[in-house]
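Note that one protein chain of the assembly has been removed; the remaining protein chains are unaltered in position.
Labels run A and B following the written order; every chain starts at residue 1.
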Amino acid sequence: MDVTVTVNGETYEREVEPRKLLIHFLRDDLDLTGSHIGCDTGNCGACSVIVDGTLLKSCMLLAVQADGSSIETVEGLGEDGELTRLQRAFNEHHALQCGYCTPGMLMSATALLRENPSPSEDEIKKALQGNICRCTGYWNIVEAVKSVADA
Amino acid sequence: MLLREVEYAKPGSVAEALQLLAANEGARALAGGQTLVNVMKARAASPDMLVDLNGLEELRGVELAGDGTLTIGAMTTYTELMRSAEAKARPILGEVCATIADVQVRNRGTIGGNVCSNDPTNHLPPLMVAVGARMTIVGADGEREVPAEEFFLGVYLTAVGPGELLTRISVPAGKKDGFAAVTLGAEGTCICNAAATVNGSVRVALGCVDAVPVLVTADSAGGVADAVRAANLMPPSDVHASSAYRTHLAAVLATRAAEEATAR
Partner (left out) sequence: MADAGASSIMSETTLAPAPVEVQKGWGGQSVKRKEDKRLLQGEGVFVDDVKRHGMGYLHFVRSPYAHAHITRIDVSAAEAIDGVYGTLTGEEVAALTDPFFQISSAPGANIKDYSLAVGKVRYVGEPVVAVVAETRELARDASELVEVDYEPLDALVDARRAQDLGAPVLHDDAGGNLMWTGLYSWGDLESAFAEADRVVKIPELHFHRFNSTPLECDGALVEFNRGVGQWTIHTNNQFPGFAAIMMGPAMKVGLDKLRFVTQDIGGGFGNKITSHPQLVVCCLLARKLNRPVQWTEWRTDFHLSMSHGNERWFHDTEVAVKEDGTLLGFRTKALDDAGAWLRYEPLGGVIWAQVTPGMYRWRHIELEFTQVATNKAPVSPNRGYSRMQHLWFTERVMDIVAHELGLDPVEVRKRNYIRAEDMPYETPNGCVYDSGDYAAMLDLALELVGYDSMAGRRADAEARGKRLGVGIGSTLDSGTNNFGQSRLINPELQFSGNNEVATVKLDIFGEIVVTLGTTPQGQGHETTAAQVVADILGCSPDDVHVRAGHDSYWNSHAGFSGTYASQFAVTGLSAVKGATEMLAAEIKKLAGAVFGGVPEEALELADGGVRIKDNPDAFLPFMACGAIINANNAGLPEDLDVTLNCRYVYRPPFEVPDVEKKFGNLTLTYAAQIHVAVVEVDLETGSYEIVDYAAVDDCGKRINPQIVEGQVMGATAQALGAAVHETFEYDEDGNLLTPNFYDYHVPHALDMPPLATGAIESPSPFTPLGTKGMGEGGGAGIHAICAAIQDATGQVVTDSHNPFQRVWELMQR
């Protein structure tokens, strides 16, 4: 089937099998390898992207379901290779170690802050509840998001 | 992790969706996909065709009637219900939805999907039974309404038959509700849960203890534990809980849900 998507402002037209998951389409067909795969049951959130303004796990969406959609991935967060305030906060607060969960965390945090620019610590944890991290224990990630929220 | 080959269709109307489901024996409705896609990844089920319901706007939305009845479109997402001003007429609905999984799942997963998948550990089947919801099913023969108590038939099995769709759920007016659960991690999968409604007497629907929610009634919250014991539950044992532990939890959680409902 034909699929047309706009990802980070750029439009792509591809032919895909209906069974292809959006995460595989992004990574394998569009070479956007910033979104990751960490599980096979929709639990880990490493594949989180924003589709038409809504935060979703791209491993539970078929590529064909995204036809006509506008998708944001981690590669589209900054401009001209510069880090955003949120990304700089992650660096400041040591909110990443191996970096594998980080794109998903950034997308979830981005979605949260758009909707709620001053979230409480509990609201931040709830917003990140769908993103598993094995390295940091989450404390520094929550601090990083809080630091951007308090501004 | 990789699905089997499948055909895909995105109907523009409920009628078209029903036609597709009726015409293709191996077709299944795709709602939020937060359960079905994972089932297909594991190749535990591999439908021949997916009929994507996400284009059916007529199945979304929450309406509040003058008598306080809520009508929830089957394709309403958890997030949409949580944000719906109308749904606040029965607060327990949004409160329970807010504890399901995570924001990504809630943004896409649907009320109808949760109810139709009828996983014994799901939150909404016992909740719908407790509040006395009524499910509207549409098929080639037209529309019929099934009370929640008769809607859930077995593990992953409901009254929605082949070629049919759940279109909406009606929830009567009320506010005295409660929900209690012990979960695998904060806001995780339920190990045992109970939903209660007080309307004169107490109705408690137990989840996780049988293929379908088990309904018990009592005059007051204080009698609920006895009612649960009288139900002679034989819950399954699995890696998370033994049958004996689930039986014990059922009585405790049922009481807590009933006390919460009473106190509202």
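Heads up, the rule we're going with is that a residue touches a chain if its C-beta (ideal position, glycine included) is under 8 Å from a C-beta of that chain, and two chains touch if they have at least 3 such contacts.
Not measured: the values here are computed from a predicted model.
Annotation for subunit B: contacts to the undisplayed chain at residues 1-5, 38, 42, 102, 182, 184-189, 191, 238-242, 245, 248-249, 252-253. Annotation for subunit A: contacts to the undisplayed chain at residues 17, 19-20, 24, 27-28, 31-41, 43-44, 46, 73-75, 77-78, 81, 83, 87, 90-92, 94, 96-103, 106, 121, 124-126, 128-143, 146.
Going forward, only the chains that are shown with their structure count from here on.
Chain centres here are Cα averages; for subunit A and subunit B they lie 28 Å apart.
For subunit B in complex with subunit A, the residues that touch the partner chain are 1-8, 10, 33-34, 37-38, 40-42, 50, 52, 54, 101-105, 107-108, 186-187. By the touch criterion stated above, subunit A contacts subunit B in their complex at residues 1, 17-19, 21, 37, 40-42, 45, 48, 54-57, 59-62, 64-65, 108, 111-112, 126-127, 129-131.
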